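For this depiction, one protein chain was excluded, whereas all remaining protein chains were kept in their positions.
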Amino acid sequence: MPYSPHTDADRREMLAAIGVSSVQELFHDVPESFRFPDLKLPKAASEMEILDELYAMALKNSTTGCFAAFLGAGAYNHFVPSVIPHLAGRGEFATAYTPYQPEVSQGTLQSIFEYQSMIAELTGMDVVNASHYDGATSMAEAAIMAVNVSRGRRRKVIVSPWIHPQYRHTLRTYLPGGQVTITGDENLRTNLDDLQGMLDDDAACLIIQNPNFFGELMDVDGLADAVHDAGALLVVVANPIISLGLLRPPGDYGADIVTAEGQPLGAGLNFGGPYLGVFAARKDYVRGMPGRLVGETTDTRGRRGYVLTLTPREQHIRREKATSNICTNQGLVALMAGMYLAYMGKGGLRAVAEMCYHKAHYTAAQIEQLDGYQVVNYAPFFNEFPVKCPKPVAEINSALLEEGILGGYDLQQDYPHAENEMLVCVTEMNTREQIDRLVAALAEIGAR
Amino acid sequence: MKLDSNARYAESHEWVRKEGDLMVCGITDHAQEELSDVVYVELPEVGATFAKGEQFGVIESVKAASDLYIPMGGEIAEVNEALEDSPETVNEDPFGEGWMIKFKSSDPSQWDSLLAPEEYEASAGGE
Partner (left out) sequence: MNQPEPLIFEMSSPGRAAYTLPELDVPRAPLPEDYVRDELNLPEVSELEFVRHYTRLSQKNYAIDTVFYPLGSCTMKYNPKVNEKAASIEGLTHVHPLQPEATAQGSLKLMYELQEALKEIAGFAGVSLQPAAGAHGEFAGVLIMRAYHQSRGDTRRTKILIPDSAHGTNPASSAMSGFSVVEIPSDERGNVDLEALKVECDETVVGLMLTNPNTLGLFEEHVLEVNETIHACGGLIYGDGANLNALMGIARPGDLGFDVMHFNLHKTFSTPHGGGGPGSGPVGVSQQLVPFLPGPIAAVEDDHYKLVMPEQSIGRLKAFYGNYGMFIRAYTYIRMLGPDGLRAASEHAVLNANYLKAKVAPHFPVAVERTCMHEFVSHGDVEGTDVRALDVAKRLIDYGFHSPTNYFPLIVHDALMIEPTETESKQTLDAFADAMAHIAEEARTDPELLHTAPHTTPVTRLDEVQAARNPVLRYKG
């Protein structure tokens, strides 16, 4: 058996010390008729064999890197600097436990404190937790937190339809049973003015995504004031998060809670996970925040150190009255995000964001010139924009795939009114050659 | 354990005392010792009303967060805002400066069913 250090001699001595003659005797409490079942699993593979098996599986995939890829919609193809997996993969980080014994966890605690600080800076907020599962679940927990902040007196969550469909779906899974009303996205064309019109005494929060799922930068002038006047909280989903390298953060325009998908910050695509739920709030609400928090303090000799703090809010102490049930979160991914932000730094994050912006705008300008294609709502956007195509998106994407191009997201599958609209995403990973190839292919396919 | 002979007690470790036409309420010395260092007290808004035994707040220490239950029904007239900056006052002077709320009682007869100091001492000491 791999990873097992026990020899026959060890086993004999240990059994003797316990006072039994076989290991099987230790299972006398297990009902006899169900003891020692035969597990029908393939027999053990050696290291060589399992790696062979996995390489064979990998060959059945086409990696995003095989294509000129223009697909975003909540998961983004960004460059991960080599230092990050190298350092995050160190056994001292990866095989450490949750830092409940702070004296032997200063590595984890300080790096998460740094992560909290950098995300606070990025989002313009006061307090950041040590991570949530992903962008969808952090949004759901923000809604729950808003209801709790009102001590349960406000039970309506107003949600913009221009938020990622999977996030809105997750929100409804988290809040089943009608104890809280989720409204605002029944009509998928509801705009910001309409949403503001839904504010009343029962509204706990209003949630928007900015840039929205269609890539547009929202006009948020006066939004926070309207929400606050109604006594509610403004929750902003800041996706894609790289946009905050260039754009005004939600903290600047009055957000009370900011959530986001942190995957673009060094996590890679990984077929959907592990990703990173970013969660930030105003300091007034710190005691209502779900998740772990790392705080700064001193030790018995006056030296600076870091600890998990405000822990009585959490499940292991507060149990059924906890702010959330979350225990294990996405610690190592948060570490990687902190590393990414520190490595790219002030100049780098802005540079990546600008590259995404300029390349996306070049792409849009080129596509706009094609017959049969139209960039929808040429409004301010960051790096994603919808294109109305002359044929169904599925057909276009099929043809693009044959040219080695991964096309954008088919918006019609979630928004029936967005007929033949493709959400195109461009990042710093797309070269001009790839973009020109996309445009040429679209022209050729449109003309068929 | 320290007790206030003018106060009456709930089994959930809150004390209450008459002060003019208001009732003053806090937690007992026994309770603050069990909690150890208090780091935060969540208090209700002035004007909020509670029935006897209803939760009116939360008290947090490093190792626990406990609900606070009002020993008699009433309407909150005052809360001890000083506890926001100095929650440790609850540990230092639980029956005096560490008071939490002052309320107008809705049914003064509820006083009679509360525990007298010796009764509380007996019940808490048994824990």
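Which chain is which? They are A and B, in the order written, and residues in each are numbered from 1.
Just so it is clear, a residue touches a chain if its C-beta (ideal position, glycine included) is under 8 Å from a C-beta of that chain, and two chains touch if they have at least 3 such contacts.
Note that the coordinates shown come from a computational prediction; the quantities given were computed from them, not determined experimentally.
Among A:68, A:127 or A:255, only A:127 touches the chain that is left out of the view. Interface note: of A:189, A:248, A:391 or A:417, the residue touching the hidden chain in the full complex is A:248. Where chain B meets the omitted chain, the residues involved are 37, 39-40, 60-63, 87-88.
In this text, only the chains that are shown with their structure count from here on.
Between chain A and chain B, the centres computed from C-alpha atoms are 43 Å apart.
Chain B meets chain A in the complex at residues 40, 42, 60-65, 67. The touching residues of chain A, when paired with chain B in their complex, are 287, 310-313, 317-318, 321.
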